[in-house]
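All protein chains but one are shown in place.
To keep things simple, chains are lettered A, B, C, D and E as they appear, and every chain counts its residues starting from 1.
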């Protein structure tokens, strides 16, 4: 009989607490968004499922020797997982549109203002006594504005691992919400006439330029901002493997088996941070609020930068593609394309928007390097 | 000259001992069964080969810093390997037949009686002074009756790592022997008339049901038997990845590259336990004997449960499919199908038997959780 | 303003030193050779890129907790990476030509003389006071003559990790240079008439022989030279997985996803040793010089051995195929084939040269075992 | 009967009971879940069923997220490019 | 304004400045690199461009190293199959 009591006391039903139950509901919501709404399912499905596992009472899965805790220790504490993801993303990235029109790099720079504005915002909230974000935490929250999942996870893992769960959830949720967040801002900041601007067709880019670009980028990173070198180094390696054409089998594996394996484990490792005592804190609400501000400011500054560039150049760019500078590849470029077609059915901005889009990845990684350098 | 003597003394021929030689023969036998008899070759080939490597005298392969010892430390001590295998198996499993006829879950419950009967048997043998199995060891041996390789390795790794080699070998060997072990028991316990029972065609199952089932299962596990959550959690994640249809690339990698890589390393890690001083002990004989008893009792109780269910229901099930409740997917279902066709050429039981077959996987994992909970 | 100075002082431009710059140039040269000259790009591309990353000033990538340092610790210090590469290479190797003509194994033995002659050479240089190579270092340098990348990395990692970078670079560079290094030596040591020798067609080899060969090889290794068992064990396992035909999915993964993932990480790990203070030492020049001597002597002794065999046998072999005994699969076999066709347009030596070619892999691994056994 | 065997019997009793209770609960929940699904989304269920016959559901439900997109779209794109090029070349040969 | 907010403004100022300087430098270097490439290897660049339309560049530049061989042939084979099928279909449409 004692054993029966013991067994009953070992059940989750007996041990569950209110906040664990709430976390299960939140994790279920993430799964719903991933599966039914297709919100970045590659990451949010394993993160949400990891959240379910992490909040099962009475068993160590996300702590101690549990498998999620081990994935966290193996891949996030070491930064190996986000770096391998960057390797694969690099091997999937085509810098062609960027090389055909290098000045779109500046749109990718401008959109990073979302990051730094959010850092200030987070510190203002602390100053007002609403939250108690440290400078490191504020920097980690700001990076949500980079609209780049692995960069956000990488920076949060280094600067504020205690906020990693909320930051990753915010980053991926808002990346999925780009088609809802961006259009009103883009419409508000552009005139119908601007949205109708057609851009000249991009020139063909030679393979040699594509091979040299990741090397040029790496050298510049090494000379100017070494703390961004791990992230952009892996990114450039992946891209070089793809463009060089001499290691196709490595490039294909980096784009498939390797990135998929790491994505599963990374998602579960992030899910391990969705435990009640780390996630159910007021800071999480602050992070969610700041995150959407970051996205919005990034979008706005990208669009405004395009207008500034037009003021100084005769070769006009459609300011819609400035919004793609936030990263969120390729969603943001698609949004720009869609609004372009709305304004002018002959206006195909997709390839033009891919330039600032990949520039946004570089920009966020540089911003990440600066943040790690200054406050890390 | 001294150096020549030293070299000679370093050869395996000089150093080999009788029991190492015997282990090499046993490992060779496993390879023979795997290759020529196709006994579960995916596991028995690397296990057998690992056994060869582990018993080469004069070099550390399965101990110290040897590669097999490292695989053991990385993947088995941490439980990562069997859990990743479960992820892949989940991504390969179709719960459709089970969802179409949920009461076949009970057949998967009944067949687990083989596990617990064997625990009692092992403790009886200890009581008789034939062996000295502790309760933990008895529980680990019993799990052979679950007819599920990764579950057996997971439980043995936690409860009785010193018996892991023998338990894994017994589990996979008997799983391969299912077509020999089960039929006589199934014939003995059923009448010709019962074996001729045709079952109604299974209803179509919607994708939504298939998506919700792994979540329902996980929630129930979390509430009722948290210690089974790591195993069934990874299983449900794999299944959800497959059925949700939104992360196809992850699901495919879990079913291919990931499970294959882990299978190679898991097999070698298990092989590292086939060293003479751990395997050539009387206990191994006891384990082999108890293992076949476990399989037989599991088969019998599955069949008998089907007959009990028929006594209380008008919608008859063919008792042959009860034998599939032991797990051993999909071999046990094929055996049921074969005996069904023998008795009645129009009797296609394969899909009907897949229900209890996957129920047997769930049942064993739950039993594993109970054992770990009570004696772990 | 202070912060700006600090940022400027954190740039690579401010911190870079002359020797780091030189290493960046050398790494760039490796990338050039890999991409433009197709010098073993699968390894030299990641090695060269790793070299770039390792020499970026102001950030820990190849040391401390940097990702390259972690890859080194995870895969090279543990010997796991080269062993997994050997698994994949084994799964890609066809022993058919060797089994059809087993005496070509002796050509693979003779060509290893390059290894041991180089060991003597390295110690002579030390004796002359030009370098200070220890016996362990000399042995690690000699293995370059094995013309087998993973073997060289495995041995250097065990005997002289401080020379690993230079040894790996030398091994892969010279493997890529085989078509330039070997032909003059082969022409000098053979007469036109010898090069014209046509060889009889190889007999068909049964699957059973192909399955048994890796087991025979492993048993012999275990009995005679256990220290070669990790390397040849993994090689034989890969080959058995392929030839047995019962674990196709494991064999394919070992040949693709697994070896590709490991190749990327191995290359980066080796690249981490291309840091200035380890690579820019006089020893590196000595290693490069000795390496080419090793290749040349190996080639010569393979060719001469073939001529010796012809002196004792009526069934003549074309001495060109002796040069393939250095390993460097399949480049060396192609070189032999090319020179054969030059001398006699009807002379197809490719398959005949594959025998000594794979024999050279076995021979180097045995030599590696002997070196580790005696000086390790 | 010794303590050891008693412990075994105990374990078997509770264990087997637990397994049965668990799977009985699962039967109940599964039937409940299926009933609810079939009641509240009959048309969707049917549509999806047809869908899953006609084509791989993954095809229709494929995510358009960053990581996924390149591998498929690109392949698709490359194939289309190759086919177009082949047709073009072929045509130019005909003219 | 508190020290905290000042630190934030500071961070934003230097950070944003750095990002812009970096990307401006990158624009410059990229234009320089492209100009040099286009000046010193115009024909090669064109050849490669055509090449990259007609067939996968990997095909031409493919390494013949030991490890590489197995995977490629399949791709090549698939491409050839696709092209053949396309041509065949095209022809059958003409007849």
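Everything that follows uses one rule, which is that a contact is a pair of C-beta atoms (placed from the backbone, for glycine too) under 8 Å apart; a residue touches a chain by one contact, two chains touch by 3 or more.
Because the structure is predicted, anything quoted here is derived from the model rather than measured.
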item	value
Option touching the unshown chain, where C:92, C:106 or C:300 are the choices	C:106
Selected residue (touches chain absent from view) among C:52, C:91, C:175 or C:246	C:246
Hidden partner interface residues of subunit C, rising order	98-99, 102-103, 105-106, 108-109, 112-113, 115-117, 119-120, 122-124, 126-127, 135, 138-139, 204-209, 212-213, 216-217, 220, 224-225, 244-249, 359, 362-363, 366-367, 370-371, 374-375
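Criterion: only the chains that are shown with their structure count from here on.
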item	value
Far-end chain from subunit B, centres as C-alpha averages	E
Most distant chain from subunit D, judged by the mean position of its C-alpha atoms	C
Homomeric contact subunit A-subunit B: same or different residue positions, threshold half	different
Geometric centre distance via CA averages, subunit B-subunit A, whole Å	41
Between subunit D and subunit A, distance of the C-alpha-averaged centres to the nearest whole Å	27
Subunit A, residues touching no fewer than two other chains	3, 7, 38, 41-42, 224-225, 244, 246-247, 249, 252, 256-257, 263, 370, 374
Subunit D, residues touching no fewer than two other chains	14, 18, 61, 63, 68, 71
